[in-house]
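Here's a structure for you.
Excluded from the complex is one protein chain; the other protein chains are retained at their positions.
Right, chain A next:
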Amino acid sequence: MNKILGIFGLLIFVCLFTTVLNDSFVGQYNLYNTTRWSALFGILSIGVAFVIITGGIDLSIGSVVGLVACLLPMLVVEQGYSPTAAVLIVMLIAGAIGLLHGLLITRLDLQPFVVTLCGLLFYRGFARWLTDDGTLGFGQDYDGLRLLAIGKPCSWATMLFGGGICLFLYGVWNLGRLRPHDDRHADAPLQRELDIERKLSAWSIPAIGVLLALAGSSRFWLGWESGPGTPLLEIAGYQIRSLGIEVSENAASMPSTVMKYAGTFLFVPTLLAFLVWAWQSDAGRMKKPLALVIGSLILLALCVWQLVPLFRSAAADDRWQVGAMEVSGELLKTGLMMIVFVIVGGVIGSIGWLISASGTASGKSKALTPALVATGVMALLGHTQLAATMVPMPMLIMIALAIVASIFLNRTVYGRYLLALGRNEEAARYSGINTKRMIVVAYVLCSLAAGLGGILFALDVNSVQPSGFGNFYELYAIAAAVLGGCSLRGGEGNILGVVIGAAVMRVLYNAINILGISTKLEFAIIGMVILAGAIVDVVVKRIVAKRAVLAAEEAG
């Protein structure tokens, strides 16, 4: 949970900062594109997370994406297979690739790095040979199939509404299973604390669900500006569009000024109260993180105050005097961005993390969580065009996949086995776990996700060049998984973090574009941000370890 808060903080920060510098970031067009690409990369990252959890690595993802993206149009357009059959066939091939990787790694004891590196080379070469390096696409005849990637089934407002209701129902079901005194061995005060914590987190789920549903549907029950059709129509949007009926996307730009101001004015004090109460709950251990939070806030304020005007006024071909050096406006902008992203991004990214790492927040501040989420969403809806932005189809697919993957990882014995063998394969084997089979499963899942990603990427772009399609995607996926809390040593990781990690990668990329920074620096900036994240991770781990030692010693 701590890690998710940290990476989520980083995402929010990068979004906010980019918006402050250029508000076209929150325009409908940009929001739609960013969410779509985040979802596409999210799918790949979820897959590779399973492999990373076992302590392995899959370098072949990009090439599998390329191969699948070549095979699908070949089968559909050239060979005349039905779209359903073609999708099934390429998924089977992807699964077989994963099976092959898994078997080579477990039966022949080859190293994952070597096996998948060979895969990277082989599938790329094979795809190029197969297609004779020619560009492939679906043309205009397969728009029904292409809706999988470019469909816009509903707006984010509907999504919030539907998601809120689902969350509410899940929360209520979960409350029914809540049993008191789960940990009868904790001493009385700790017991009470744990009890409160558990109850609060259990109750906050349906509460957040209700609030999200209310926020999502607000423009109807408050009678605000009209949105793109009724929710029902929007849900049916996918089918309607496939029938050739246009659904308006621009009917509403901003929901309402009420939402904007109410959200902001409620959110800021809620956040402050959250921080203050968290600090009071465990003052001794909170000092360092709090100092870090205050320091970074001051730094952020300085940045906004000093750098934003500078940034906005700097044009690419200006000359600026910095100390003894004369630099171009572009270089200046880039420099400013680097400083801000790396220093402040790294620090702010760790705030939420540190709060929960050093003495968990008090019951009071935990009680604020639903309010924090709700007001945050209100502010978000009020300030951006998110409510009216359409949800890309890949986002729905990714969310469904993430939920299934999350349940698999956390609620089934197989997920537990993956985590256990990732941490300590020998101990897992000694506990009667068929570790080899589980490792094969992880590689199959990874390649299947890569296959699904490949299908969607191909449908999305509609023009596949075998030599370069999907290049480096494995590295984006691995970076997202690592940012999201997977350890390359294995045994660690959660799906939500990975998905947010993928979003951070895309938002960073988008920010670099939208702020007019040279795209040549794309890799350099992303690299530095990930490095900052990794450093924070290590530091926080040490803090957590120290706390755990103290706790163990108190127990004797």
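The rule is simple: a contact is a pair of C-beta atoms (placed from the backbone, for glycine too) under 8 Å apart; a residue touches a chain by one contact, two chains touch by 3 or more; residues count from 1.
Quick note on the criterion: contacts and distances are computed from a predicted model.
Asker: Consult the UniProt record of the chain that does not appear here and report its protein name from "Arabinose import ATP-binding protein AraG", "RNA polymerase sigma-70 factor, ECF subfamily", "tRNA_anti-like" or "Cell shape-determining protein MreC".
Answerer: "Arabinose import ATP-binding protein AraG"
Asker: Just to verify: which one of A:Ala428, A:Cys446 or A:Leu459 makes contact with the chain not shown?
Answerer: Answering carefully, the residue with contact to the hidden chain is A:Ala428.
Asker: With the full complex in mind, choose from A:Gly263, A:Gly451, A:Gly491 or A:Gly533 the residue touching the hidden chain.
Answerer: Within the whole complex, the residue contacting the unshown chain is A:Gly491.
Asker: Can you name the residues of chain A that touch the chain not displayed here?
Answerer: Considering the whole complex, chain A reaches the absent chain at 179, 182-186, 190, 194, 411-414, 416-417, 419-420, 423-424, 426-434, 491-492, 545, 548-549, 551-556.
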